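Encoded as C-alpha cells, here's the structure I'll be asking about.
Only one protein chain is missing; all other protein chains are in place.
Up next is chain A:
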Amino acid sequence: MAKQQSTLTSLWTQTHHSNIDDSVIILSDDDDLAFQPPVKKVACNQDISVLKAVSSKKAIQWVSSSFGDFEKDVDRCHNKPSSASASFLNKKSTFKSSQSHAGKREGTVSSSNNSSLNHIKQKANTDLWSDKFAPKIQSALAVHKKKIAEVEAWMQQQLIANTKRSSMLLLTGPAGVGKTATVRVLAQELKFELQEWINPITSQYSGTFSVEENPIHRTDKRYDAPLSESQLKLFQDFILRASRYNSLDIFGSNSAGKKILLVEDFPNIFFRDAASFHEILRKYRQTGGNPIIFIVSDSTRGESNQRLLFPQELQQNLHIDNISFNPIAMTSMIKVLSKIASTEAAQKGGTFECPSKSVIESLAMSSAGDIRAAVNALQFACLKGICDKRRDRTSKGQHGKSKPVDPNKNFLKCKKSAKVLDLETSAEAELAAIGGRDTSLFLFRALGKILYCKREDPSTCENLPALPPHLSQYYRDPLQIYPEDVVEKSHLSGEYFTAYLHQNYMEFFSELEDVVQASEYLSCADFLTINWATRSALQDYAVSVATRGIVFCNTSKARHSSSGSGLGWKPLHKPQCYTTAKMVRENLENASFFFKGYSWHPDVLHTEIIPYLSLTNTTLHDPGQIRFVQEMCRYSSHQIKSSERLNEQDVDIMETEDHEDYGMRKNNSIGSFPCTGMEVPSLGLPVDADDDIPSSQPDVKNIPPDDDDVVIEDYDD
C-alpha cells in the first residue's frame, strides 16, 4: 500500500511540475481518500494540457480573437496558484517519497512520461480536421465567391463609414457552410479585431457545492459572484460595453484595428423571451458602437431561430443586413476534401492511406453541403484506413499492446472482420453510415423536385423493364428522384404536401387530358384518407399516389430530353385551401354570432337567408349584421386573389399560425366585426355598394322595428 501510494504521489508531482493546477487535490488531509481522485485527475490534466497547447496554437494561426488574450489570462491566473500548490506539493511529496525507494520512483516517472508522450501523439492524430484545416486565407474558403464578396463589402463599409449608429449584419444559412469561417478569415484580412460572445457557464451550483465541501473555496465565490448574474444582464453588458473599451494592450495584440462583435451563441433566455433581445438591440443601435455580426443557423424544422430572434420588422427597423449562405457546392467541397486528404497524406507519410476519389465524392454527396460534417467524416473515414493497417500489423505481431485501442475502432474492426465480402461495396455502405446525415430539403425545393420531375436518360440505365407495344403510351423515362424520399425530406405531413402540390401543379401542365388525370389522382389521395382511424397509416400511401400521379401524368415531361422545355421558373404558392377553410370557419362563426337569434342551419343561412337579406329591405338592427351581409354577398368576379408566394427557405408554420389566428379572431369577433382584408364600407351607409342596398333604404330606417313573433330573451352571459 505504501509503495503504491508513493508511486502515485510521485506521478502526481511529476505532472504538477508541468504547471497544471488542480487545487482540489491538496485540500483533503486523509491520504487514502486523497489518492483515489488524483489518478483520474492526472489523466484529465494531461488532456487539458494537450488541448490547451493545441487551442492556443490554433488561436494564433486562426485569428487573434479578443478571447485569445482572455485564454492567456486564464493561463496566467492558473499559473500562480498552481505554482504555489506545486511547491506545497513538492514538500509533501518529498516527505512522502523519502519513505519510498528512489529507484522505483525513477522508473515510474519515466513510464509516465512515456505514456504522456504517447498520449500527445494520439491527440494530434485525433484532433478534429475541421479545426486543423480551417481556412486561413480567403481563397481557401469553400464558400461561393459572391457571398464572400458580399460579406467583405459589408465589412469594408464598416471600415470606412464612421457613423454613430452601429450597423448589424445577420448571417444565415444551414449549419456548416462556413459562415463563421468566412467572418473570421475576412476579419483577419481586413485587420478587424473580432470579439465574440460566448455564453458564460453560470457557476451557481458549484458555488454552493464548494461552500459545503471546503471553506477555502469561499474566496473563489467572490469571483463567481458576478457570473451568477442573469445571462441577459451579462449579454447586455457585453454588447454595450465591449465596444466602449479597448482590450488591454498587454499582449501586443493588434488593438489598433477596428472591432467587430460576433454573436453566434445566443443566451438561452432569448429563445423564450425574444422581446428583451430586441430591446437590447434597439438600445445598442441607438447608443452606437462597433458593428455586430450575428450568425444564426437555419433549420428546416418549424422553430426557426431567425424568425424568433430577428423578425422581419425588426430587421427593417434596425437596418440589419441579411446575407444568407447556401450549402457548399459539390465541386468546391470535393476540392477541399481532396486537398485535405493529400496534405494529411503528405504529413503522415506511409502510414496514411489516401482515400480514393470515389470515396471523397460519396462523402461530399452525403454531407448535403455541410463542409464541417464532410471534413469530419473524411477524418473518420481515414481513421478506418489507419485502423485497417494497424490490424494488419498486429496480426503480423510487429506491434505489441502498447497502442490503446479505441472502442470505436474496435467496433469497426469487428465489423470489418465479419464482412470479408466485396470490399468496395461494403466500404461505400459504411461511408454512408459514417459521413451520411439525414438530409432534408426546403419545401420549395421539394415541391420543385416533384413538379419539374427531372428524368434520366434511359440509355445510361440498364435493365429497364420494357412495356408491351399496346402500352407504349404509358412509357416514361426513369425518374431521377424517389417521390416518397422527397416527401420525407420535406418534413411535412402528407396532407400538407399534397395541398401544396395541388396548389401548384396546374401551372406545370399544358395538356388538359393530363390535368384531368392528375386531378383525379389528387382526388384519390384525399379519398384514401377518409377514415380517420386508418388515416395516419394511409397518409403515406395517399401522398405517394398524389406525387407519383402528378409526376406520371405530366406527359410533356415524359422524356428526359423534354424536361424543362419552355417552362422556365415558376413561382410557387402556398395552398389556398387552408386559408379558405380558415375563412369559412371565421365566417360561420361570425354568422352564428350575428344571427344567433335565429335557429337557421348554417347552410340555409348562407345559401338563402343572407343572400336574400341583401335583396330585401329588412331592417337590420346591428351595424355588424349589415356589414356582414354586404360582405358575404360580394363576389370578386374578375380579380383573382393570388395566394401568398412561397419563399425559397420558407418552412411550414401554417399550423401554428392558423391556431393562433383562430384564437385571436375568436376574441375579436365579440363585439366588433373583424374586417379581414376586405373593404368594409363605413357604418351603415354604403359607399360603393349601391346595388347591394335596396333603393328604399332611407325609408327603411324610419320604420320602427317590428316585434318579432318569436320573443327571444338573451341570457347570454
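By definition in this document, a contact is a pair of C-beta atoms (placed from the backbone, for glycine too) under 8 Å apart; a residue touches a chain by one contact, two chains touch by 3 or more; residues count from 1.
Here is the rule we use: contacts and distances are computed from a predicted model.
Per the UniProt record, the chain missing from the shown structure is "Replication factor C subunit 3", taken from the list "Trafficking protein particle complex subunit BET3", "Replication factor C subunit 3", "Ribosomal RNA-processing protein 43" or "Putative exosome complex component RRP41". When the whole complex is considered, the residue among A:V151, A:V359, A:L522 or A:A558 that touches the unshown chain is A:L522. Contact with the omitted chain, checked across A:K258, A:R307 or A:H606, is made by A:H606. For chain A, the residues in touch with the chain missing from this view are 499, 502, 506-507, 509-513, 515-516, 519-520, 522-523, 525-527, 529-530, 532, 576-577, 580, 583-584, 587-588, 591-592, 596-599, 601-604, 606-609, 611-621, 625, 632-637, 640-641, 694, 696, 705-706, 708-716.
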